[in-house]
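A single protein chain has been removed from this complex, and every other one stays in its place.
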Amino acid sequence: MGPLHVQPMNFLSDTTAPAHPKLLEAMTAANDGFAPSYGADPISARVEARLKEVFETDLKLVFTHSGTAANALALSVLCPPHGAIICHDEAHIHRDERGAPEFFTGGAKLLPLKGEHAKIDVALLDDTLNQWPQDFVHTPPPRVLSLSNLNESGCAYSVDELAARIGPAKAKGLKIHIDGARFANALVSTGANPADLSWRAGADSLCLGATKNGALGAEAVILFPSAMVQFEALQIRQKRGGHMAAKMRFVAAQFDAWLADDLWLGLARHANAMARDLGKGLSQHGDVELAHPTDGNEVFVSLSDADAQRLQAAGVGFYRWPDGSARFVTSWCTRKEDVDAALVALQQA
Amino acid sequence: MGPLHVQPMNFLSDTTAPAHPKLLEAMTAANDGFAPSYGADPISARVEARLKEVFETDLKLVFTHSGTAANALALSVLCPPHGAIICHDEAHIHRDERGAPEFFTGGAKLLPLKGEHAKIDVALLDDTLNQWPQDFVHTPPPRVLSLSNLNESGCAYSVDELAARIGPAKAKGLKIHIDGARFANALVSTGANPADLSWRAGADSLCLGATKNGALGAEAVILFPSAMVQFEALQIRQKRGGHMAAKMRFVAAQFDAWLADDLWLGLARHANAMARDLGKGLSQHGDVELAHPTDGNEVFVSLSDADAQRLQAAGVGFYRWPDGSARFVTSWCTRKEDVDAALVALQQA
Amino acid sequence: MGPLHVQPMNFLSDTTAPAHPKLLEAMTAANDGFAPSYGADPISARVEARLKEVFETDLKLVFTHSGTAANALALSVLCPPHGAIICHDEAHIHRDERGAPEFFTGGAKLLPLKGEHAKIDVALLDDTLNQWPQDFVHTPPPRVLSLSNLNESGCAYSVDELAARIGPAKAKGLKIHIDGARFANALVSTGANPADLSWRAGADSLCLGATKNGALGAEAVILFPSAMVQFEALQIRQKRGGHMAAKMRFVAAQFDAWLADDLWLGLARHANAMARDLGKGLSQHGDVELAHPTDGNEVFVSLSDADAQRLQAAGVGFYRWPDGSARFVTSWCTRKEDVDAALVALQQA
Partner (left out) sequence: MGPLHVQPMNFLSDTTAPAHPKLLEAMTAANDGFAPSYGADPISARVEARLKEVFETDLKLVFTHSGTAANALALSVLCPPHGAIICHDEAHIHRDERGAPEFFTGGAKLLPLKGEHAKIDVALLDDTLNQWPQDFVHTPPPRVLSLSNLNESGCAYSVDELAARIGPAKAKGLKIHIDGARFANALVSTGANPADLSWRAGADSLCLGATKNGALGAEAVILFPSAMVQFEALQIRQKRGGHMAAKMRFVAAQFDAWLADDLWLGLARHANAMARDLGKGLSQHGDVELAHPTDGNEVFVSLSDADAQRLQAAGVGFYRWPDGSARFVTSWCTRKEDVDAALVALQQA
């Protein structure tokens, strides 16, 4: 895989990474004669069956090409236009999707809450649930709690941490959405199985992302049994949003290869390990400190301007984050030697 | 390409056809190391440069995976929420996109007009332009004229036919949108060059579709100079609609291969030729008659129930159309022997 | 009431007429101390009780100040964003509300049908119901049939004429909306009772307008039992649309006086009689012909430019209509001498 690494120390984003070759091979294999359009093809059916095994439950799903589309579609069938969605103040759906949730829901309100390491603070959640009534005609009622796992600080909610937030929300009648753009990374990190980290924890819908973990562009909006009644509405909105691809087999084929032989978990395990190594190495240098635990494939550190410039001069790619930290993202194709080279670059004062 | 033809006489839709192998090869070649996300990659830039040559003009564009998304995004930057879009009563944007134009525009109104062979009747267009005022606060003003070329009856508007409709619309200040899901087929059929059939005819935006003509899922919303001021708005809406793919290089790569060496025109030329042969053959049988001229890759014929059943029994795939006719669609991979076999099946009473 | 008639031959619109004094008196009487806000006042309750008697059924309602708001709110709880509303091509909701139905429904599609005298043609309705499927994910399904009674050509649907249209629509599962901005005029004209011309004919919702018939600004969105399940949604949308007035008692008071002693019917009866006289008189002049039957308080006639200028020079107010005819509207306060004076003016060549 040498030629893939034209920029070996690229830690900018897992979206700049290439796709895993097996997924492209599966797409090529899927390019075999005619196939029903719009998701009625046999590969889509096979993926659905496989996901039922993976999640140990009945479920329904639609595919999209982007995580923004997946989140917005899921939220649009869980929250009415006049309702509110509770999320973390740094949630991707709040800050990084240009208002797609508002657009697809028809104007639902996002209620952003603070909390350390991008985990919603439980006390603030309780306050919000108590202050925003469900049945007062003047006030948008919270109808959905959205949690990102892996979250925007690269941290994973454990099963217990999910319970502490989902419990009070469900007691008020809210639906639960999980933004799983990096769900595989959270699975590997927590050691939980897919069911325990989703529907058994109370999730009604999970957006399962493959794009950041080896796919070309493949996401799935999964409705668990508690939300399956919304499947027809989901398909309608998928179509109306321009996300019902004609030749859907090529998205399905990516998932097919990604799930086969637990490739998805292996890729996430590798990315997580690279991030752990990178985080550990960075934090041993001078006054560099980890800003958040490294639960997945993202490392956030405090970094002096001098250190930052030295790294960039050496060709190490990363981003300054809005909170002042520096973010490094690893991926399925990050190599140990790239991590080591970056750490060496940092040392060379 | 034998294995592609598991259902050799499939004329159901060009969306059931496979992709041309060269596009998959280009995607595989594009899977080479890291690349900037969201359309900032070098392949996207190359496609933009190539399209400027093809259309002999400056232009801006964004990619999408689906034609519905492309049309809806284009219309959303041409028409305000309180305006109206004139289209044919059988237009794809009116009947086949589950209200995506209404969704993306924020509630614009579609004004459907009749007209033979799915071409908007010029007199009805004039009436509508006169009856629906531009500046009366109570009435949604027509702000866009949308024309499909190739259209929904498989017919092509010639340059003169475009002028007869675009002229009066532009005189009232309307913007012009062309749904070019099968634009290549219209180009081949009319013999016009891309510029003459788009911006030189007055089009402000063209949705150029590759999916039905050899791609896996690749469409481009093109803004010509008269609409380029809307480019930032278009990108914002692309993002907000979930259509700004992270790994955009893989959509760009499809266009890159499709446009190279005029592959796109060759594929369309072949599909058109197959349709012409099929149409001619069908119409020589019994009382079968062409419902519309066969300008592109679609054949519409009157077909008795007995004939229809005979064809279906022989494994020929086609659809009954809402107007009572039967629609047969050819594609880049339709073979002459498939056409001949279908015609033989029809004869065997 | 002399001072009201500063422009005695004003037939421009019933919206330019003053309010009936009894309604202002009722508002003044309602201005008595504190009252619960947002519709929880006792006058609102009294109107609800009175409307149940008038319509001989249980029902739910909300008030608005404008007919556009009433129609849009009613449609928004009957039609999903991805559905379609069948209406006449000249319907107020289609041509005269700046897309309010599209706005409040979140982008539903209006399907305009032709038909003589602004009555939807039954055969065209059947075609549309057959061509637009209910369960095809790609196509917006018709979900509502909207009928105006009195309609936009000043004609009334009889009970039988309603049945001919509502029957096939309900057979496909559509909901029925009646735009009753001039419902009282239709009642008087047809001689039908309120129940027979609404819910017994199949209507799920009626927008009952008082503004054009003596009120300052008062409309009611009525949900009959078949749609009462939508009442909470209707209230939410009323609030969200800015139509839940804080001091609602003043809208309720208008309805209270309007319904008392059948004032509403008396006012409509007078307006209709004036229109009939005016129409008869106009059509006896030269080549003037009635364009539509005069069922209510609107007269549409063909009028030469010379006749039109003569009338205008004499101070007779009316509008040229988009179809080329001239529209004269009478109201509760039109006097017989105004009608006579207008006819005299026409004669004086």
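The first chain written gets the first letter, and so on, giving A, B and C; residue counts start at 1 in each chain.
As a working rule, contacts are C-beta pairs under 8 Å (C-beta built on N, C-alpha and C of every residue); 3 or more make two chains touch, one makes a residue touch a chain.
Treat the numbers as computed from the prediction; the structure is a model and nothing was measured.
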Going by the stated contact criterion, tell me the shown chains that border the hidden chain.
A, B, C
Who touches the missing chain here, C:Met228, C:Ala245 or C:Ala345?
C:Ala245
Per the definition of touch given earlier, which of C:Met27, C:Cys79, C:Leu145 or C:Val339 contacts the omitted chain?
C:Met27
Touch as defined at the start, partner being the missing chain; which of A:Arg95, A:Lys170 or A:His285 qualifies?
A:Arg95
Based on the whole complex, identify which of C:Phe55, C:Phe103 or C:Phe224 touches the chain you can't see.
C:Phe103
Option touching the unshown chain, where C:Ser13, C:Ser283 or C:Ser302 are the choices
C:Ser13
Would you write out the residues of chain A that touch the absent chain, in ascending order?
81-84, 94-99, 102-103, 105-112, 131-132, 137-140, 322
Considering the entire assembly, which residues of chain C contact the chain that has been omitted?
3-7, 10, 12-13, 15-19, 21, 24, 27-28, 31-38, 64-70, 72-73, 97-100, 103-104, 211-212, 216-217, 236, 239-247, 250-251
Determine and list the chain B residues touching the chain excluded from the picture.
38, 81-82, 106, 137-138, 235-237, 239-240, 244
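We take it that only the chains that are shown with their structure count from here on.
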Taking CA centroids for every chain, report which one is farthest away from chain A.
C
Using CA atom averages as chain centres, what separation in Å is found between chain B and chain C?
42
Rounded to a whole Å, what is the gap between the Cα centroids of chain A and chain B?
34
Send over the residues of chain B in touch with two or more other chains.
97-99, 103
